[in-house]
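Missing here: one protein chain of the complex. Every other protein chain is in place.
Labels A, B and C are assigned to the chains in the order they are written; within every chain, residues are numbered from 1.
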Amino acid sequence: MEIEFVLRHSILVVRLKGELDHHWAGQMREAVDSELARLRICSLIFNLGGLTFMDSSGIGALLGRYRRVCAAGGRMVLCKVPPPVSKITEIAGLARLIPFFEDEAAALQHLLLGASPTRRS
Amino acid sequence: MEIEFVLRHSILVVRLKGELDHHWAGQMREAVDSELARLRICSLIFNLGGLTFMDSSGIGALLGRYRRVCAAGGRMVLCKVPPPVSKITEIAGLARLIPFFEDEAAALQHLLLGASPTRRS
Amino acid sequence: MSSSTFMKLEIESRSENEAFARVVAAAFVSRLDPTLEEISDIKTAVSEAVTNAIIHAYEDRIGVIVISARLEGNRFTVEVADEGVGIIDLEKAREPLYTSKPELDRSGMGFTIMENFMDELTVRSAPGEGTVVTMSKEIRPKIS
Partner (left out) sequence: MSSSTFMKLEIESRSENEAFARVVAAAFVSRLDPTLEEISDIKTAVSEAVTNAIIHAYEDRIGVIVISARLEGNRFTVEVADEGVGIIDLEKAREPLYTSKPELDRSGMGFTIMENFMDELTVRSAPGEGTVVTMSKEIRPKIS
């Protein structure tokens, strides 16, 4: 599992690569939370494009970030949900809570301008 | 494992792809022996370029074809030994018995014109 | 081709073994020539059961997880067994969104995912003795 951080405007983009299971979820959580604290920002885009696997531990870790960001007054969205991950996000009903976008540009536009999300389902 | 047969002049080229272990060695042996019988020819080039794995069962299967071809008055050479397979062919000393060539063209030239092999070791 | 075969794998309840268990399950079922989606479903379900044994059954200690799998015709069956704390209220445990560990970012979706990704799921558990999760899935034959 690899995590890449990119700061775009005052929004943290988190690009995940590899397999997001319980083993990696804890490390992802710590890395993201400490990066948010370091930059003193509170809005997040998760780019899931590089994930080849995710189970319910990944769902839990994403929901955990979502709750934390909302509690701090920020917003969080997802983008680039790849085929191996789309089935579990659908069954978990993740899109009912967290907006999904095609790519980082659309996600960024939504967070900066409040454009409406292009839901996948 | 995949086996491809190509007839070039009166020589049978056998291209092997995948993992040549005991499980596949028996099927390879049967396929090659029946193709030789069907075409009524007795000289062989094994192109190992597509192999990702070979163990001593593969060595045994190649030596078995070599003995059979020689007994029938034909000749047999190998070409395109790929990196995952070169260590085991060296330890088994296969090149002391069966000539190795860079590619099918060089192997064919040797069998047709009697050119000398470009040994790898 | 033989129409029935089995394997049994014992691993420790370490989180590195979640990926290992997935690879083993996928490699074992591969001889039925499953689709990418079927492999992904099986990997996910096995990952859920093994993760539960690591987090819930053994909590802070290292115990043994036994993964047994069978192929019978086109049916893949896998059993994930632990000798951990067990489950007191099985019905509640299997409810979507129920988790006993919300503080760990658990989603409570594990059993729901296993049910959705496999054809059948049964759970047997005895408090203090352990839990056995059995799942099976039909691999559809390919038309070639």
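A few remarks follow.
Rule of thumb we're sticking to: a contact is a pair of C-beta atoms (placed from the backbone, for glycine too) under 8 Å apart; a residue touches a chain by one contact, two chains touch by 3 or more.
The structure presented is a predicted model; accordingly, all values stated were derived computationally and were not measured.
Remark: the absent chain touches shown chains B, C in the intact complex. The residue touching the chain not shown here, chosen from B:D21, B:E35 or B:D103, is B:D21. For subunit B, the residues touching the chain absent from view are 19, 21-23, 25, 29, 53, 55-57, 59-61, 63-64, 84, 87-88, 91-92.
In the full complex, subunit C touches the hidden chain at residues 2, 5-12, 14, 16-17, 20, 23-24, 27-28, 31.
In the analysis below, only the chains that are shown with their structure count from here on.
Ranking every chain by how far its Cα centroid lies from the centroid of subunit C, the top place goes to B.
Chain centres here are Cα means. That of subunit B falls 44 Å from that of subunit C.
Touching of two or more other chains is recorded for no residue of subunit C. Residues of subunit A found to touch two or more other chains are absent.
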